[in-house]
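Every protein chain but one is kept in place in this view of the complex.
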Amino acid sequence: MHALIQGVILGVLTAGVYALMASGQTLIFGIMKVVNLAQGAMVVFGAYLSYQLFTSWGVDPFLAIPITTVAMFVLGMAVEWAFLRPLRQQDKAELSLLVTFAVALLLEGFLSVTWKTTYRSINTGYANSSMTIAGYQITLVRLWAFLLSLGALALLFLLLNRTRFGRAIRATVQNPESARLLGVEAQRVSAFGFGLGSATAAAAGSVYGLLYAFYPGTHYDLISLLLSIVILGGLGSIGGAVVGALIVSVSSAVVSATASPTWSSMTFFIILLLVLLVRPQGLFGTPARGAI
Amino acid sequence: MTDLLIVENAVKSFGSLRAVDECSFTVAESSITALIGPNGSGKTTLFNVITGYLKPDAGRVSFNGRDVTGTDAGRLYRHGLSRTFQQARVFPQLSVQENLVVAGGYSLRQLFTRRVSRADREKAGALLEEFRLAPVADLLASELSYGQRKLLEFAAVLMSGPRLVLLDEPTAGVNPVMIETMERHIRERNTSGITFLIVEHDMNFVMRLCDPVIVLDRGKQIFAGHPTDVQSNPLVLDAYLGS
Partner (left out) sequence: MSRLGVLRGAAFFATLVALPSFNLAHWVMNMAVFVLMFAVMSSAWNLVGGFAGYPSLGHAAFFGIGAYAVALWYKNHELTNAWHPFLALPLIALIAALVGLPIAMISMRTRADVFAIVTITVLFVAQTLAFNLRSITDGAQGLAIPPATFSVTTFERPFYYVLTVLLAFAMAITWASMRSKIGLALSSVRADEDKARGVGVHVTAVKLLAFCVSVGITAMVGAIWAYYESFIYPQFAIDPLITIAMVLMTFLGGRATLWGPVVGALVLETAQQVLAYQFGGSKIYLIAYALVFLLVMLLLPRGILPTIQDWLRQRRRRLATDNVPPPAANLPPAAVPAAHGGRA
């Protein structure tokens, strides 16, 4: 029982950072109908950026977030402009998968050449301190990471719900046609949306780098996890991404704590298949075969 | 005349919107029945329910004396219930001839036979002649004009020898000459025994061609009868002009 609850606590705390990564990905899908397979690589890139800031100038990863998010926002816009915008509309969905995969490989290659392929980790002074509440151990850095992720998600939520730009994005997600008629510039929204998705990846990357050791190939693990989360929650739904992250993270932490860590990475896949069996559109997705 | 299609108390909701609401009506064998109604009255949803593209939440659909509620669209098609779509859905990368052949309603085993057999070619050839598409038989469907694509879609769903054909706005977006062509084909096919159920906005077209006319409003049938009586019916006027 103790192991179970400890697992749940760990799962919930870890879910925050995954929710942040996944929200960016699901946002990009919602706006552009593009499944960004480079999201994992962008997270790893973010982690390396804050690693570099920390080791070279001693910038605390939490404080590095504004810098990394802005950098990745610009990078995301550039990727959208260079590789996604030129695709023809009729095969955009299919080609964008491949193009974003190529971007992931490009980033992986760049990271490997720049930082080599050994594992890196960000060792802050507080990385290992923890506290014990009612017999359950909580690592402080995880708690901070969780709170920070919640903060970033809240910011994203405010941005989408309280600003003009956010309204334009939401209109595009709900109905691209009428959004266009209302004068929303699809191209600008796409570029900003992709930038915003990349920025959340950067923020998540800084947090991820604090929690785990990483190397360029980490993006493969991340992307499979992220894809499961967004499919589970329903592509395009940010709330779904949060719920999906909770389910995936808690279930694998619980399996890891009670059964064996070996099987924890299998758990999310089995859950994913079960959900798809019942609801092909995911938990909070809308059936996308709207062609009828 | 017997009823080829019977819809009883069909219900289909999307969230809180009841697109089809306790709807009942019949289509008599060998008739050309029109289904009209203001925008959003549930015509296309009803089409989707009848043809198996959507499962109704409640109610029954019977075709040719059999309960076919919720039957898969492909099976219904092979049993003689064909439909076209509002936006002329053809397969753009297939040739015009292949667009007909693919709609032949084949059994599983026939998948392993020739792509276009001699029998297919003859059967498709006759339809292509009838619809004057023979000269473009080898073009890709994407190379046709919109009107020609509508004709092609219509011709294609005749390949399986249907008993009932549902046409979703056959004249939308096509020119007057093509409308006349469409009308002629429907008449000819009706004479040779096919029943039609047509959703249409062009009232002149409906008046010339259809009898009876069914009027739908907010997912319910509010009128069924002779076309000349439609325009004088207060319920119908209400529905169109708003109360």
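Observations, loosely collected:
We call the chains A and B, going by the order they appear; numbering starts again at 1 in every chain.
What we mean here is this: a residue touches a chain if its C-beta (ideal position, glycine included) is under 8 Å from a C-beta of that chain, and two chains touch if they have at least 3 such contacts.
Every value quoted in this text rests on a predicted model; they were computed, and no experiment measured them.
Screening A:Gly58, A:Pro86, A:Gly125 or A:Gly183 for touch with the missing chain picks out A:Pro86.
Across A:Ala71, A:Leu95, A:Ala171 or A:Leu283, the residue that sits in touch with the chain not pictured is A:Leu95. The chain that is not drawn here is touched, among residues A:Thr55, A:Ser112, A:Asn161 or A:Thr258, by A:Ser112. For the options B:Ser16, B:Gln93 or B:Thr191, the residue in contact with the chain missing from this view is B:Gln93.
Against the chain not displayed here, chain A makes contact via residues 33, 35, 37, 83, 86-88, 90-91, 93-95, 97-99, 101-103, 105-106, 108-110, 112-113, 117, 216, 220-221, 223-224, 227-228, 231, 235, 262-263, 265-266, 269, 272-273, 276-277, 280-281, 288-289, 291-292. Counting the whole complex, the residues of chain B in touch with the unshown chain are 51-53, 72-75, 77-78, 82-83, 85, 87-89, 91-94, 98, 101-106, 108, 110-116, 132-133, 135-136, 142-149, 156-157, 160, 173-175, 177-178, 181.
The rule is simple: only the chains that are shown with their structure count from here on.
Centroid to centroid, with C-alpha atoms defining each point, chain A and chain B lie 46 Å apart.
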